[in-house]
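Of the protein chains in this complex, one is absent; all others appear in place.
In order of appearance the chains are A and B, and numbering begins at 1 in each one.
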Amino acid sequence: MTPSVIAGLLGAALVGLGLYGLILHPHPLRKLLAFNLIGSGVFLVFGIVARRGAAAGLRFDPVPQAMIITGIVVAFAASAVAVALILRLSAVGRRVTLDPEVPTRPDGGDAK
Amino acid sequence: MTDLFPILLVASLGTPLAFLAACFVKGWRRQVLALQWLAPTPALATGLAGLTRAPLTYDLPVSGFTLRLDPPSALLLAGAALLWIIISAAIWRDRQPDNRWGLSWLLTMTGNLGVFIAGDLVSFYLLYALASIPAYGLFAFSDDGERKRAGAIYMAFTILGEALLLLAFAMLIAGEPHGSANIADVMAALPTSPWRDAILGLIIAGFGMKMGMIPFNGWMPLTYSAAPIPAAAVLSGAGVKAGVIGLLRFLPLGLPLEGWGDALVVMGFLCAFYGVAFGLVQQNTKVVLAYSSISQMGVIMAAFGVALVKGQAGAALEVGFYAANHLLVKAALFLTIGVLAIRGGRLSRATYILAALLALSLAGLPLTGGALAKIATKAQFAGGAEAVLATLSSIGTAMLMTHFLICLATSPSGAAQECPAGFVPLWPGIALGAILLPWAFYPAVGDISYAFEWGTLVDGLWPVALGVGLALILRRIDRFLPRVPVGDSIVLEEAAFGRLLGIGSSFKALDARLCQWSAACVSLLLITLALLAASL
Partner (left out) sequence: MTELWTTTPGGYLIVLAILLPLAGIILSFTLGGRSAERVALGSTPFGLALACAIALHVGRAGKPIVYVIGALEPPLGIALRADGISAIMLITTAVIVTAAALYARAKFATPDGIRESRSSLIFWIMLQSIWAALIIIFVSGDLFNLYVALELLTFAAVPLVCIDGRPETLVAALRYLLFALFGSICYLLGVALLYGAHGTLDIPLLAQRVQSTPVVWTAAALMTGGLLAKTALFPLHLWLPPAHANAPAAASAVLSSLVVKGSFFLTLRLWFYVLPGLSADQAAMVIGCLGSAAIIAGSVMALRQARLKLLIAYSTVAQIGYLFLVFPLATGAQSWSAMSWSACFMQILAHAFAKAAMFFSAGLLAEALGHDQIARLGGAARVLPLTFLTIALSGLSLMGLPPSGGFSAKWLMLQASIISGQWFWTLPILAGGLLAAGYVYRILAPALSDDRISLKSSPKRSQEVLALGLAMIAIALGFMPQTFSDILEIGRPIAAALP
């Protein structure tokens, strides 16, 4: 069992766990965490890719690592936006859920 | 002079378009709409000049559009333009319809005149849509439930017809090896097109919808009874002829096509008798005329069918003449309803006789324009079964027209308010014109002396007399006749449509299901897997 395979399996496990959470957990915060799990799994795959670059003769391939860094920043930003939204939702005193449960009032929306 | 003719041709489309453009100038609209009776004058001139000329195809620079005029389309163009001029002038002489109505009128007019001279697929489709869709505004802008219903049904059939034609046109242009959209080119490529039969089926169904072919006939009685008299006159006269010009342009008349020809003959006569039968049980004069239109359009379809069977290219002119006669007479008949309603009870005998002559002209009463129309299509209905059916259809038309006259004289009509009073003094002229004008056009079609031969006169007279007699007998047993709702099959079609709408709620349930979070996530995974499976 090479480290690459272990990392790959770990990545797959993370993605699987994340998928489960993202699809089935009702609370948006948990979905967000699940998304971050998937993200970590994907970054692990990037890590393996970097190792494969090493296998091609380079000492290591810096490009995937740069991508991981960028990806983490992006995922962090995404999580921040999502958390901000969730906070706002709970601040306006609404049950935090993704169910659209009749979002419109009978008199229409934009009048406000 | 030869140089002038293309200019005239362009002007016949350009003038109404210029009027349309002028409508958008602030402050001009009211005057422009009131003067729009001038807009079809170049078209009238073009039509008259084009009657005796060789077919002309003219490519408009820049736009890529093509105009085309040949004698059959010239005939229809002249008739339609005349109709639009007279009716527009009379409407705006003594009342000012609101701008919305006026604009719908102008748009319909532009499309209607243009469709007779459109020479390529795109402009034909455009003008055909323009001739059909804005006509909605002529009768359906109302809070009256029945008018709204008529409008919705009219719109449904119009759009459905447009969709069928769009597919047909796309197939036509796809079959043209050089991608030319010129109608002459695509029609030349049609015989070898791999989609020939599909195209013909779509063409017949699409234009058939405009012409009230069964089972698409239901909108016509509804529309004409909802439309005010002048609108009904132009729609039944000129509007429906957009379907005729469509068949004229898009049926390969020079090519013997037995199967399609026979189908069209059967369908045509079916419509011809269907219209008579269902018209006879109606009491509303406008509805009776609508059924008569269904019947007459059936005759035209049958004539096209025979021409297809025999491969007669020349039949176009003769059928065009028949259609042009119907254009004038049917419009005049609608105006008759309005004028007689305005004048009320005390009517002179001369008025009745004129109305009767006009009505029976449609049935081919000798020495009227209708007789010429019948003679013109005699070549089509020459032998065997067709001749018998054509004679039967004349008898039927005579019956229906007699029924119309009886309804006109007996049943009260609410048409007085719908019809501008300006038509009253004009009416005798209009009626006489509708009866006699075809004589002026006939020399372009055939030998006029034939119409005066003794045998022809007798041939023309006896079906009319028989029809009138039968109608009078039928009146005796009137109360035993079933009462059929206006638009007959439309009631069933509406029910079926309502059933179809029920599917919408299951769509809604499906959509709600798919829009659940977990369902959407699973769909995403499934789509990814499906793509993977499909590409491996």
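Assume contacts are C-beta pairs under 8 Å (C-beta built on N, C-alpha and C of every residue); 3 or more make two chains touch, one makes a residue touch a chain.
Predicted model, so just to flag it, every value in this text is computed and none were measured.
Only one of the listed residues, B:W37, B:Y125 or B:F423, touches the absent chain: B:Y125. The hidden chain makes contact, of the residues B:I133, B:L222 or B:C271, with B:I133.
Of the listed positions B:A313, B:A496 or B:C515, the one in contact with the omitted chain in the full complex is B:C515. Listed for chain A, the residues touching the missing chain in the whole complex are 15, 22, 28, 31-32, 35, 38-39, 42, 45-46, 48-49, 52-53, 56, 61, 63-64, 67, 70-71, 74, 77-78, 81-82, 85-86, 88-89, 92, 94, 97-100, 103-104, 107-112. Touching the omitted chain from chain B are residues 63, 100, 122, 125-126, 129, 133, 137, 140-143, 148, 151-152, 155, 159-160, 162-163, 166-167, 170-171, 173-174, 195, 503-505, 507-508, 510-511, 514-517, 519-521, 523-525, 527-532, 534-536.
Everything that follows uses one rule, which is that only the chains that are shown with their structure count from here on.
Centre-to-centre separation between chain A and chain B, using Cα means, comes to 63 Å. Of all residues in chain A, only 19, 22-24, 98, 100 touch chain B in the complex they form.
Taken in their complex, chain B has these residues touching chain A: 515, 517-518, 521-522, 525.
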